[in-house]
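Down below is the structure, laid out as structure tokens.
Note that one protein chain of the assembly has been removed; the remaining protein chains are unaltered in position.
Note that the chains take the letters A, B and C in the order they are written out, and that residue 1 is the start of every chain.
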Amino acid sequence: MSPSQLPATATAAREALRTQTIELPSWAFGNSGTRFKVFSQPGGPRDPYEKIADAAQVHRYTGVAPRVSLHIPWDLVDDYGALRRHAEDLGVSIGTVNSNTFQDDDYMLGSLCHPDPVVRRKAVDAHLRCLDVMGHTGSRDLKIWLADGLNYPGQDDLRARQDRLAEGLAEIYAALEPHQRIVLEYKFFEPSFYSTDVPDWGTSLLHCMALGDQAMVVLDTGHHAPGTNIEFIVAQLLRVGRLGAFDFNSRFYADDDLIAGAADPFQLFRIMHEIISADALQPDSGVNFMLDQCHNIEPKIPGQIRSVMNVQEATAKALLVDRSALRAAQEAGDVLGAHGVLMDAYNTDARPLLADLRTEQGLDPDPMRAYAASGYAERIAAERVGGSQAGWGA
Amino acid sequence: MSPSQLPATATAAREALRTQTIELPSWAFGNSGTRFKVFSQPGGPRDPYEKIADAAQVHRYTGVAPRVSLHIPWDLVDDYGALRRHAEDLGVSIGTVNSNTFQDDDYMLGSLCHPDPVVRRKAVDAHLRCLDVMGHTGSRDLKIWLADGLNYPGQDDLRARQDRLAEGLAEIYAALEPHQRIVLEYKFFEPSFYSTDVPDWGTSLLHCMALGDQAMVVLDTGHHAPGTNIEFIVAQLLRVGRLGAFDFNSRFYADDDLIAGAADPFQLFRIMHEIISADALQPDSGVNFMLDQCHNIEPKIPGQIRSVMNVQEATAKALLVDRSALRAAQEAGDVLGAHGVLMDAYNTDARPLLADLRTEQGLDPDPMRAYAASGYAERIAAERVGGSQAGWGA
Amino acid sequence: MSPSQLPATATAAREALRTQTIELPSWAFGNSGTRFKVFSQPGGPRDPYEKIADAAQVHRYTGVAPRVSLHIPWDLVDDYGALRRHAEDLGVSIGTVNSNTFQDDDYMLGSLCHPDPVVRRKAVDAHLRCLDVMGHTGSRDLKIWLADGLNYPGQDDLRARQDRLAEGLAEIYAALEPHQRIVLEYKFFEPSFYSTDVPDWGTSLLHCMALGDQAMVVLDTGHHAPGTNIEFIVAQLLRVGRLGAFDFNSRFYADDDLIAGAADPFQLFRIMHEIISADALQPDSGVNFMLDQCHNIEPKIPGQIRSVMNVQEATAKALLVDRSALRAAQEAGDVLGAHGVLMDAYNTDARPLLADLRTEQGLDPDPMRAYAASGYAERIAAERVGGSQAGWGA
Partner (left out) sequence: MSPSQLPATATAAREALRTQTIELPSWAFGNSGTRFKVFSQPGGPRDPYEKIADAAQVHRYTGVAPRVSLHIPWDLVDDYGALRRHAEDLGVSIGTVNSNTFQDDDYMLGSLCHPDPVVRRKAVDAHLRCLDVMGHTGSRDLKIWLADGLNYPGQDDLRARQDRLAEGLAEIYAALEPHQRIVLEYKFFEPSFYSTDVPDWGTSLLHCMALGDQAMVVLDTGHHAPGTNIEFIVAQLLRVGRLGAFDFNSRFYADDDLIAGAADPFQLFRIMHEIISADALQPDSGVNFMLDQCHNIEPKIPGQIRSVMNVQEATAKALLVDRSALRAAQEAGDVLGAHGVLMDAYNTDARPLLADLRTEQGLDPDPMRAYAASGYAERIAAERVGGSQAGWGA
């Protein structure tokens, strides 16, 4: 299947790709690592302003990454209006605000689910402060991922923790502006090792449904048990209108947080196929496409550029699926035929199409090469002297 | 912790254990195996009447297994009234009716989710016939487990299949009597290998909520991804009032269908701990405790007796948990203390308590030995000559 | 990376692809299924002769599948010389002989590892008979996969079973002709659910090393724990000179036996990359590339054609890796650069190269289409009337 054989599909694909946007996480530009070691890299950003500057580079060379997501308190600044203007000056905007209630000593045994009401109060307040930040940054989404959970059977009451969680979320939800949303992320395990308080999409969805229409589920592609069919969950959440956002990344084992599409590019394609099937790529679908990765050993800006490109390629291939042929084969019960239609699109090299698109938009067709040639990496390594590099601790 | 140290708990435990019942699957007494081979065993039952006779033996020696679940069409008979009286004569009753829409050639690509409306019609009708059977047997629950799913990405439309499923379930649900229920089982994989149409508790719950209050989730302990915290799901489903039934069995890898408690007795205890915590052991809780196992290489009746005893032991240990001490340690954030209270109960040998209880009820304290000494196995081996043994195909 | 940019690599790739061969399993053409149901298909072969005829069709349209592997006793015939000539008449030859010691009642608790020496004797003899067959078919390899294992902890002595296995293998090995080999397959689980007696490559390798140079490990891509890095095992076995054969297939969950490359085409590419890196594609490398799949719901001959093509595409992409660029990036510690070189090859559409190659060899560039157009499927459906279709039972 060459582009010339598929003029109609390719034209529609090109059109859809022009509107796609991918949000970047500010923390992907700071240092990250494992419990064994965090390696630092030359030129690492020392504050939220520098993180946004780095994120803007990704947008500069890909043209599809116009938003940066913040993590509070990692991205605490005195003046969010100034941070917002800084972003806008660089051609990007501030997106989702991520709460973080896992790095104070008080949170050792939980935050919104903690047995002690004093800690729960503190955790609710931390979220309310995030809503304040959102007022200044113009953000729509408050993303809640909780590190809450247990390491040992019996350590706390599984069900009571759900009730506490529901209560805390309700108070935060009540403070939302009409245009704002809570997006609730689930995670299979880590940093808790016996149970987590929002382990799966079912739990997240139950809480969202109890809260109301402004609560949606976040699907982080790395947060599932081995073998989980993630595109099924995507399809199901889209079907019930509750897929709020993606956190894209790759995993071979646990929450590896590798570059999206690096471990299983076919899975990423299948996910995007469900997105396209539900017409959920368009900006008003309510689905925020975001990266959430750690670049432990590779340079961060190229790591993000590569990830953005991988999401684009998976999207492009999904857009190239011959949907009428697919439907016909499915309805005929033609197992191999239907599978073959899907694979034809996956096996197509989507890079020329994307290179064309970039050229058309005045971008270099090869963002990795263009960034490397820009000298930015060398410049920040030389300029960012003194201070301490940002990481997960700040 | 000896029984004498815990008089109040032990007394309450004894009381609760007296009311516990466990339902047996008729198919556990027929032959089963793997795709590689089904081994037959001497004295295997040749029809539903003989299966029920075998099940009655399990009740005779354990005293807690008074119901037998049927699988239609494996347990098709001409006269269900007669089958019901046969069961009653043997001191047991007929419990849940299980539908089976996976063994006709028509169902190769699905039943309620099939792309062809003719096949879907046939599958709905098969369920309606199960409701007929239930009218004769006095059964409350129609258990639906679907083998529907896909082997290859693209083979069919994931989301359209959910819609078809919802439609089919709605028609079946509409035919329920007010005292009847649909209990909907989920399964991670097998016999489909790319996706199943009810893969997880979230999907089952969504369909049950769409149907109404007479639809509940079935949790089969063997139907989860590796590492899934099953007791969390138990707690969550109890919290939202939608846990309809268990299918107990054990697994090391996939849906191994081994004897309950054989692979991970601590997990079974943790599950029963959530049951006791939610006061869901009592008969009016709406939770049906059932076995669903395959005895591929071991004799079937002793396999079921052993399973029943394992569930009893896990229940007894869960009842021995010192709940006030547990709550106090949990509220104090005493991680090791709270874990220790749970483990104290788990590490207690519950067999003497159960032996006492059996003696008190006029049973042999050792059901395995009593059955072995009864000569039943030898009798059926000698008597059941001619005919063909029942298996998954009939 | 376009073909024109890589003339040298593409030429070498083309050359290598011309010599590639893939062996087909006779049992892929018979019926297979799950423990729930085996669906039959029109025109299914009724004996080994018809299986070979079907296999020859795969070779006819792909040009790279000139050998058929037998399974004894599924492929028992009176005259193996006649079967061999039948194959040769159809342009193929008989390859590996697979032993089967799991379908007699005697083997319920094991074969070479059984506690009873009488059963072990029988199992050794079954293997010796396979060697007889090999004498007539001209086969080099006796493939041993054992269904031996345990369902319950304590059921038998894990270590004693290893010793029995070693003893049985030694007797079989002693009967090998100098040009013959034992290739020993490992499997993580199924049909045993607590332990298998050859669960991993380490166990297989230990036995092979104890036997001698004519014993090699078989790697079935579906026989590993979730998350296992299979290409690492490939690299390690090649490094120590003990990779005897592949059984290619795909899995999402367990031993799903899906079409090779259907579940994770990137993994198949990575495996072939290790093969090419070790120069093990060439016919004298001692590595036999074989399919071992079940086509439960799709037509069998097209299922095999598709699988062969998938292996070819993965091979072609692996051959297109720019190895000097890869090495340079690896030595420089350029994480993203090295990964990028690999991905450049993977993201290339290898289908045009393979289509060219087929045309050059006088084949239709699209084997799936050519087979569909041939009328063979309709012919066998019409002609194969009467008799019973071959399956795993015969």
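The working rule: a contact is a pair of C-beta atoms (placed from the backbone, for glycine too) under 8 Å apart; a residue touches a chain by one contact, two chains touch by 3 or more.
Nothing here was measured: the structure is a model prediction, and the numbers come from that model.
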Quick one: which of C:17, C:169 or C:341 touches the chain that's been left out?
-> C:341
Tell me which residue among B:71, B:339 or B:358 touches the hidden chain in the full complex.
-> B:339
Among A:28, A:55, A:87 or A:109, the residue in touch with the chain that has been omitted | A:109
So that we can see where the missing chain sits, which residues of subunit C does it touch?
-> 109, 115-116, 151-159, 162-163, 188-189, 194-195, 199-203, 205-206, 224-229, 231-233, 235-236, 238-240, 266, 270, 274, 277-278, 326-327, 330-331, 333, 335-336, 338-343
In the full complex, which bits of subunit B touch the chain not displayed? Write them out.
-> 226-227, 229, 252-253, 262, 264-266, 297-299, 302-303, 306, 313, 335-336, 339-340, 346-351, 368
What residue numbers in subunit A mark contact with the hidden partner chain?
-> 32-40, 102-103, 105, 107-109, 147, 151-153, 188-191, 193-194, 226, 251-254, 256-259, 262-263, 296-298, 392
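Everything below uses one rule, namely that only the chains that are shown with their structure count from here on.
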Given over half shared residue numbers means same and under half means different, the subunit B/subunit C interface is same
Superposing the C-alpha atoms of subunit A on subunit B takes a rotation of how many degrees, nearest 5?
-> 180
Between subunit B and subunit C, what is the separation of their C-alpha centroids in Å?
-> 38
Do you know which subunit A residues sit against two or more other chains?
-> 226-227, 229, 266, 335-336, 339-340
